[in-house]
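Report on the structure given below.
For this depiction, one protein chain was excluded, whereas all remaining protein chains were kept in their positions.
Lettered A and B in written order, each chain numbered from 1.
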Amino acid sequence: MSQSLTSYLFISAALFSIGLFGVLTRRNLVAMLISLELILNSVSISFMAFNRFVFADKSLGQVFVIFIIALAAAEVSIALSLILWLHRKKGSIDIEKAKDLRG
Amino acid sequence: MNDLNLLWIIQLAPLVAFLLIQLLPKNAKRTAPLIAMGAALLAALSSLALFYAHRDGNNMPQQYIYQWLKVSDKSLWPFVTIDHYVLNIGFLVDKLNLLMITVVTVIAFFVHLFSYYYMAEDKSRARYFGFLSFFAFSMTGLVLSTNLLQTFLFWELVGLTSYLLIGFWYEKQSASTAARKAFVINRLADLGFYLGIVVLFILTGTLNFTDLNHEFLRQMLPASTLTIIGILIFMGVMGKSAQFPFHVWLPDAMEGPTPVSALIHSATMVAAGVFLLARAFGLFSSSEITLLFILIIGTLTALVGASLATIQRDIKKILAYSTVSQLGLMVMAIGAGSAAAGMFHLTTHAFFKSLLFLTSGAFIHHFHSNDIWEIGQRGGKRDKVAVAALCLGLFSLCGIFPFAGFFSKDLILEVLREHNLFFYIAAILVSFLTVYYSFRMLFVILFSKEKKDMHAHETALAHPHHSSTGAIELCRVIPLASLAIISVVMGFLGTGWLDSRLLLWLGGEETHVNSELLITTLILIVSGALLAYIFFKNPETAETRLTQSRGPIKTILERKFFIDDVYEFLTKKVGMGIAGAFAWFDRKIAKELMVNGTAYRILDLGKISSKIQDGLLQDYLSWAVGVGILVAFWLVKSNSGIF
Partner (left out) sequence: MTLLFLPEMMLSFLSVALLCLTLLKNQKSEKFLSNFMLLSGLLLMAGCLLSLNLTGSLFSNTYRVDLFSQGFKTITALAFLLTVLLAAEWNQIPKNRLVEFYLFLTTGALGMMMMASAVDVLSLFVAIELSAYSLYLLAALKVGSRNAESSVKYLIFGATTSGVALWGLSLVVGLTGSTSIAEILASPAALSGQPAFVIGLALFSLSLLFKLSGFPLQFWAPDVYESASTPAVSFIATASKAAAVTVLIRLFFISGMPAAFSMALGVLAFISMTLGNTAALLQTDVKRLLAYSSIAQAGYILVGLLSGSANGMSTAFFYAFAYVLMNSAAFLVLTLVAKSAGHDNPQISHFDGLAERSPFLALMLLLSLLSLAGIPPLIGFTGKWILFSSAMEKGHWFLVLWAVLNSVVSLFYYLTIVKHAYITKPKDTSPLEVPIRLRVAAIGLCAALVLMGIFPGYFISFAEHAVALGLIR
């Protein structure tokens, strides 16, 4: 496969779609989190691809990716603590069980 | 003291009196009658002064005008060629006005004087005198106005005052109903009046009386338009001057205090319509059909009024129907083309009718009854002053020489005879009936046997409970006497004895004594009096005979030609029916369908919106991402350069 921008972008897009699909359809909250991570990682790939092929300043993409990794980590820690709390209350991490708030 | 000052005094003195009376503190209310009388006196004297100043009749008409509104928008009225519209307000002084204003203010003064006696024991006196002053203000405004719109303004004010005064004793259900009836019928008639004014203004750009002569009008507008305008404005006259079929309010208006009936419903307000006819005669005479219409209505009115007066028992009602009939005669005269004859009769009628009403007031106040039989039975013939005044007034009404009514009525008959024989015969019939009912009233009061029963202690001439002070007694006598004298003298002013002063003043021609007419009237009087005598020389038997007889004529007369029934049908069934239909529409369609319906649809929308929030996170996410992507692709598709 030729190393071109488009192919990397294609991979990124594919991963993004898979992640998005996962968030939308998985019932398990942890699985949703994993899909979310997938989305964020696809973005990292995208940035690195652009960094390699387009950016003049090669540090730009890498800086972005580092930031993304850090933010993702923070996000996941918050998310996991909240999911744990929900599990303590509901006894399950099935998202479809949490539908008390309606209307 | 120039003219303008005098005019302002005449116009404003009663208004100031009204305001002062309203502002008086409670304990000073006793001075209210004096304030009102003072203002009336001032107004009367000023108009006499004004009349005297212009007695030679030169340099008139004079106008004192202030511009009120001016509209110069050509785009407003594309179908006429008027450049700009100007509305003025001001005073007009000419022969007709001067005469009318003198009549109005002098009679008003006498009525104020009489009211002091009549209302001496009424606790709402201050309110009464306030309203009376306000009426004087409105009436003078009407008489002195320069254009139709200003007249209309004061026309409505006069109507308002009439309502307030008819319903003065508002605790009585019949009084407030009568007041309402008067107001509503007048308002209905004024609709036509107003429409006429609007059409006239739009098409000619002017409402000034000085402009409304028939050369100008015939030049500006086609005859059919003039007819329509004339008839519309005449509708106002029909309401105010109680012409058929709008006459029904006048008899009911007798619920008000008698001096009010004297002032408003015989001499001044109801005469305002006739005054307007004379004032704007140029407008009415510009179309033959209008005049014919006026003549017909006048005739109907005269006949209806006279015939209904023949069966009334209430003294005021007799006089009321008589007024209706006489007004009809005046209108007939104008319809026949002679404004002078109509105004002449208006002048004499003002004096003798107010005299008659004040006299009836004296009887009513003294004998505590309106019914002529009861008055007679309580000793009516003993009140010499009142009886004398009654006779004078009635003779004048019947047109007996040498009283004022003779001259004016004869003039009308003459005018009619020259115009059209049919109407002349109608007028002759009216005169006959007039004589009949007048003498009926006189004979019942004079020939009734006194019954010394129920109100025995009150049949004496002097009432113990109301020790009439000298002042009050004077207030009773002076107006009666003055009006009586004037009634006698007035007539002569129209005849050759005094160079037909009044007639010439009004623009009429000199009278000539017509022997045929004289003989006809003489026969009328004699036969009418004789008929009345035959029926009523013994009032008690007449009374019993009347109550027992039944017959179609009696029924028709008693039901007042069923006109009131027609009105009731129209208002109750037709009017209420239409109102009911609209109410149904408002309730069902506007409220239920449109207003409530919209609200329920919005709530349904709310239920749908609420359903979107279904509690499932992934549904939310799908919405979010889905719409987001849709929007993104749509933006791409519309393919515009972003910035």
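Just so we're on the same page, contacts are C-beta pairs under 8 Å (C-beta built on N, C-alpha and C of every residue); 3 or more make two chains touch, one makes a residue touch a chain.
Nothing here was measured: the structure is a model prediction, and the numbers come from that model.
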Among the chains included here, which ones are touched by the excluded chain in the whole complex? A, B
Touch criterion as defined above, residue of B:69, B:471 or B:631 at the omitted chain: B:631
Footprint left on chain B by the chain that the document does not show: 602-603, 605-610, 612-613, 617, 620-621, 623-629, 631-636, 638-643
Can you list, in ascending order, the chain A residues touching the missing chain? 12, 16, 19-20, 23, 29, 32-33, 36, 39-40, 42-43, 46-47, 49-50, 54-56, 60, 63-64, 67-68, 71, 74-75, 78-79, 82-83, 85-86, 88-90, 95, 98, 100-101, 103
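The criterion applied here is as follows: only the chains that are shown with their structure count from here on.
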Could you tell me the distance, in whole angstrom, between the mean C-alpha positions of chain A and chain B? 94
In the complex, the residues of chain B that touch chain A are 610, 613-618, 621-622, 625
For the complex, which residues does chain A have touching chain B? 20, 23-25, 95-96, 98-103
